[in-house]
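Heads up: the structure comes next, in C-alpha cells.
The other protein chains are all here in position, but one chain of the complex has been omitted.
A, B and C label the chains in the order they appear, each numbered from 1.
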C-alpha cells in the first residue's frame, strides 16, 4: 500500500503530466483526480495519452481530497488558496499555481489582483537550504515555469557576487502548453505553427517571482510563445563583477543536483533534450563583444517547470529519495 | 546485479530510445553501447537528452557485445546478419533491423537485395501464439514500424474471416524519425515542416513483411512523411465478409494485450496520444458509403514501432513480465 | 477604376486569403469586407499579415455588398443562401461555402440538414466544359477543398474509363486552417502539433460532393488533420480497367490547365510545394503488388482549395484571363 495522492485540476496540461508521473511512481498511489467542467469524465477521455488509466475525474471538492496523504493543486491562480485552506494541516500540499509563491503582497496585488494568500515554502530544491525547508514543510509553492528556467541560470551568479543584480535582461521562449489548455483563438494551431509571438512585453506577472527567487533588483523580462508544445529556453544576460568564470560558479552550485546539468563548455542547452524529463540544462559564457555574461537554460515547462518539479518536491516532503519516479532523460526526438 | 544488456547501433534514433528505456528499466544493466562513425564519443554528445548517462560509445565489434546476456541490434538493414552470426548462441539477440523478418527469400531479394539471412522468430507478441514463441527464442526479429501499425489493425480481421485478404488499401503517415538520422537534403527541417510527402509509392519494401504478418494477399500501401518527429497513423481499409463487427473482433483479439488499446466506439486514435509510449491505439468502423471496413491505428514509431517493442520482446525472452520498464502512457502534449 | 469586389466573411482564413489576393489583383478593387463578430475592427487587427491594408470590417449586410460588381461569400455553410438571395441578379457571386454545391437535395439533407438551397454552376474550371459554364454564370459554387484535391486526381480517370467508379478509396490529410479559425479545444496548437488525427471517419460530409464531381459510385473517404497550417495531400486509389496509363490520362486532361501540373514520372507531389499558390500537383502510378491505380494530389487548401480557386472563377466570370492576379508558384520553404 503506497502513499495516497490526489491531483486537483487534473484536466489541464500540468494535471495530465502529474497523472502520468504519479501513475508511474513506485511509491505513490493515485487515489483521486478532480476537475471542474470535465468532472464525471474518464481520465482517458480528457487525456487520451493516459488510455488504460482506469479513473474517473471527480469534482474538485475538499472532501474528495482530504483523504489523501498528499495533494497536488494544479489550478488557475486564485483558486488554490481557498481549497488549500479547507484541507487538514496533516495533508501535505504542493501548489503548482501562483497563489503562494510571493512573499510580497504588493507584487501580488500589482500583477494578479485579489487578496494575497501568503507565501508558502518555495519549492525550488536547488536553491541553497531549500531541500531541507521543503522536507520539513507541509505546504510547498511550486516555482513557476519561467522562474525555474531563469532562477537556475541566475541565482548562483548573483549569490556568488559574479554579476550585478541591477541590470538583468531575460528573453525566454516557451512552448504553447505553457499558455494552458483553454480554447483561445490566438492559441489554435493555425496561428501558432510557424510563429514566434512575444506577449505581455514590459509587464509580465512572473517578474516579482523571478526577482524574489534570484535576488535580481532590475529585470527586463520578455516572454515569447514558440511553435512547439513543450519547452522553455531562457537567455539570461547580466553584467559581470570581476572575472569570475560563470560556468565554474554554476558547475559548483549544482554539483550535487541530480536534475540540473551544467553542460561541457561549448555545448549549449536546447529544449528538445529536456522534453519529457525533469532536467534543466545550463551553459554560460562571457560575450566577446559586450562583456556581458550570457547564461542559457533549457527545461520542459511541464517537467522541471511544473509536474516534474512538483513530484520532486513531494518526494522530499515524504522522505523519499529526490529522484524517485522521475527521469533525468528526455524523450527525443 | 541485473541482466547485462548491450545496444549495437546506439547512435541512431531507435538506438537512443533503447538507451533511454534500458537505463530506466529496473532489471536491465546497460553494459555497452556501440556505434560506427561516432564510436569514442560520450553518449550525451550524441544524444543530448541522455545527459547524465555516463557511458562512452564503443566500436561495434562482436567482442564488445558477446559478454552481454542480451543484445539489441539497431543497425541498417544488411548489417545485423553478420554481426549476429558472430555472437554466441547463448546470447539473446533482438534485431530491430529488417534482416531476419522475411521468411520468403524472394521477397527479400526483390526489395532489399543481397543474400537472405533467414527468418528469426517474429517479434510481435500480440499475434496469436507469438508470446510463447518469443519467450522460447534466443533470436527475435523485431517487427518493422509500418508493419506493427498495419498488422495490429488488420491481422485479427483477416484471421477471423471478417475481411477479404485480397483487396487491402493502406495509407500510413510517419513522423520523420522513421526516416532515420542521416543528414539528407530532403529531410532537413526547412523541407519537412509544413509538408506532407509520399514516397516509394507503388513499391515499398515493407509490403512483403506486412503481407506475411497479416495474411493479406493483395496490398496497396502508400507511406507518407509527416511534419512531426514521431508517430505513425495507419488508415487500413478492406472489404468486409458478412457483417461481423470489426470493433468487436479487435476488442476480443487484444482483450489481454497490455499495450494495445481498442478505443471506445466513436473515439479515434491519434498519434500524439501514443508518443513516448509502447502503446498502440485502434478503432474500426464500416464506411457508410462504400461499405469498406476502415481501421485506424496509431503508434509511436520509436516506441511500439521499434525500441519499446524490442524491450517488450526482451522481457518475454528473459522471463520478465511483459510490461517491465515500459509505459502504456504517452507524453502529451 | 477597376472592378468593384466585396468579400463577405472576411474574418476567417479563406476570407483573409481572399483579401490578400484581391488586394494584389491588378483588375480588382476591394470596396468592402464584412464580418460578424469582428465587424468594426480594422482588417489588420484581425489579419495582422495584412497590416498596411487600410480597411475596416463592415457588418455582413446585403446593402453593403449590393453595390459591388462581384461578391465573394466565405461564410459558414447554411449562411450564404439567404444572403445571396438578397443580392441583385446583376451582382456576380462566388460562394466558397457548401450551400450551392450539391445537385442532390437528399445528399444535402443527409450531411448538412436544413433546406437545400439548390445547385449553382460548379466552380471547378478544369472539369470538361466547366470553363465556359463558369464564364456564362452569375452564380458560381466554389468546390470544397477536399473535393478539389480528389476530383482533379480522379475525375479524368473515371471519365476515360480507366478505373472502376465503384471502389475508390481516398485518404486525405489537411492542414489545420481547413478546420477553420474558431477557438476549439481540439484545435489549439498544443494538441495539433506533433499529431495526426482522423475525424468523421466513415461519414464525411464531402462524400456526396466528391461523388457528384468525379462520377465515383462507391467512395471510402477518410480525412486526417495534419500538423501544418496549410495543404491537402490526397491519396486516391482505384481499380484499373484495362491497362491505360493513368499518368498519360491525367497529362492529357490538364495539358492546357495553367494551375494543374502533372509532374514528371517518378516525382511525387508534396504539399509544401503548393503553399501560397493556386496550383495542384498530381502524379499517378500502378501499384506493383495490388495492381490498384494510385494517384496523389497536393494543393493549398486556402489556395486552389478555396480563395485562389474563387479568384480563378471570378476571373472567368469577368472575362479576364484565368490566371490574372494568381500565382502558380508556391512560397517555400
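Heads up, the rule we're going with is that contacts are C-beta pairs under 8 Å (C-beta built on N, C-alpha and C of every residue); 3 or more make two chains touch, one makes a residue touch a chain.
All values reported here derive from a predicted model rather than from experimental measurement.
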item: Touching the absent chain when the full complex is considered, from C:38, C:205 or C:327; value: C:327
item: Chain not shown: contacting residue from A:93, A:145 or A:233; value: A:233
item: Interface residues of chain A (partner: the chain not displayed); value: 167-169, 171, 173, 175, 190-191, 193-199, 201-203, 207, 211, 218-222, 224, 226-231, 233, 235, 237, 268-272, 275, 283, 285-292, 294, 296, 298, 333
item: Contacts of chain C with the absent chain, listed as residue ranges; value: 13, 16, 20, 23-24, 45, 47-53, 176-177, 193-194, 229-230, 258, 261, 263, 267, 270, 272-277, 279, 281, 327-333
item: Positions on chain B where the hidden chain makes contact; value: 13, 175-177, 179, 181-185, 187-194, 227-229
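Keep this in mind: only the chains that are shown with their structure count from here on.
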item: From chain C, the most remote chain by mean C-alpha position; value: A
item: Classification of the chain A:chain B interface as same or different, half of numbers criterion; value: same
item: Contacts with two or more other chains, residues of chain A listed in rising order; value: 13, 176-177, 193-194, 229
